[in-house]
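Of the protein chains in this complex, one is absent; all others appear in place.
Then we have chain A:
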Amino acid sequence: MAAAEPRVKELASKLYDACVEQFDADHSFYQQDLLSVSVIPNDDVMLLLECAQSLVNQKLFRLLEGQNKRLVWRIVAREDAEKLRNLSDDEGLVFSVIHSSGRSGVWIRNIQNRTNLHKSILDRCLKSLESKNYIKTVHNVKHPTKKMYMLAGLAPSEDVTGGAWFTDGVLDANFINSVAGFIEYTVSRKSWYEDSADRGRSNKRIKTINGKADVKSETKEKSFLPYPANYPGYPTPEAITRAVNESGITPVQLTPESIIQLLNMLCFDKKLVALNDGKYYKSLKDPEAVKASQARKPMEDSREPQPIKDLGKNGMTESPCGPCPSFRLCTPGGAISPETCEYFDPWFEKNLGF
């Protein structure tokens, strides 16, 4: 056997090269495939077995069990094999489990189940692998408490990171708000027609004839007109994505999917409206109003008791009973009653000014 060793090794290396050349990296090799590259003379099955075993030993081949309990091999890149050769058996086992999980990462408990290693051994293996910079930990948005590992060279998939809006598994609220603000303004500029000054004046005159002087249009220099219903010029998600990526407010390029996610959010805020099932987006407020409300936002944080009311007021929000914390306890003649209510007097003061 010993004499045959170098020959096998040589053949094996030839076989490996041929396989890399003729098949793509994640092809599963059955015996037939390996013979088909015609490196093994006379289709000698025994020789093939020896070669394959030698490659597996060198970590250049990975042995798997395929359909019907047949043996299947897969190629491993030379660099990876180099890494693997430097690892102990346990470490190799752990590495291959993590490798198999690809871009989605694998939970530490799942590694333990798959490898059947003792916890302390597993911990040691992971530590050494991490110190060699072969693997890394990742945060999964769906399971923030679980410790997940994946190969160091891979970028975590969208499922794991939660998409463009998460940084380190946490939602990046500032980033979202700045992009959302930009989108709203951009869409708004395209959803309204900016009226020139002289048309605005003639409009005003007509309004006074109607007896319906519109105060708003008099104070503003610019007035905005809506487009007719079948206007085709509203921005599409693709156009919005392009505008966002060109604006330079994002460090990374955002995909249309992430932008659509954000557009949906804006629709839930009733800032935008989707037309034709999301084919176009239209802004409900004209650019001036958008600007004004965005400028107001930071002030709102300082004066918290008065949030901006975009929706307007109704009876319950105006009445002192609406925000009353003890409303449910209030009964005539009770400890909390309309007779002893302390919210009415400030309310009178506020509304009547005395």
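By definition in this document, a residue touches a chain if its C-beta (ideal position, glycine included) is under 8 Å from a C-beta of that chain, and two chains touch if they have at least 3 such contacts; residues count from 1.
In the analysis below, contacts and distances are computed from a predicted model.
A.B. asks: Absent chain per UniProt: "SKP1-like protein", "DNA-directed RNA polymerase III subunit RPC3", "EKC/KEOPS complex subunit BUD32" or "N(6)-L-threonylcarbamoyladenine synthase"?
C.D. replies: Of "SKP1-like protein", "DNA-directed RNA polymerase III subunit RPC3", "EKC/KEOPS complex subunit BUD32" or "N(6)-L-threonylcarbamoyladenine synthase", the absent chain's UniProt record names it "DNA-directed RNA polymerase III subunit RPC3".
A.B. asks: Using the definition of touch stated at the top, determine which of A:Ala25, A:Met46 or A:Ala229 touches the missing chain.
C.D. replies: The missing chain is touched by A:Ala229.
A.B. asks: Based on the whole complex, identify which of A:Val8, A:Val56, A:Ile121 or A:Ile176 touches the chain you can't see.
C.D. replies: Counting the whole complex, the residue in contact with the absent chain is A:Ile176.
A.B. asks: Which one, A:Pro6, A:Pro41, A:Pro251 or A:Gly312, makes contact with the chain that was left out?
C.D. replies: Final answer for the missing-chain contact: A:Gly312.
A.B. asks: What residues on chain A make contact with the chain left out of this view?
C.D. replies: Within chain A, the residues that touch the unshown chain are 141-142, 162-163, 165, 170-171, 173, 176, 192-193, 195, 199, 202-203, 205-207, 209-212, 214, 225-231, 233, 261-262, 264-265, 268-270, 273-275, 284, 307-319, 321-323, 327, 330, 332, 338-339, 341, 344, 348, 351-352, 354.
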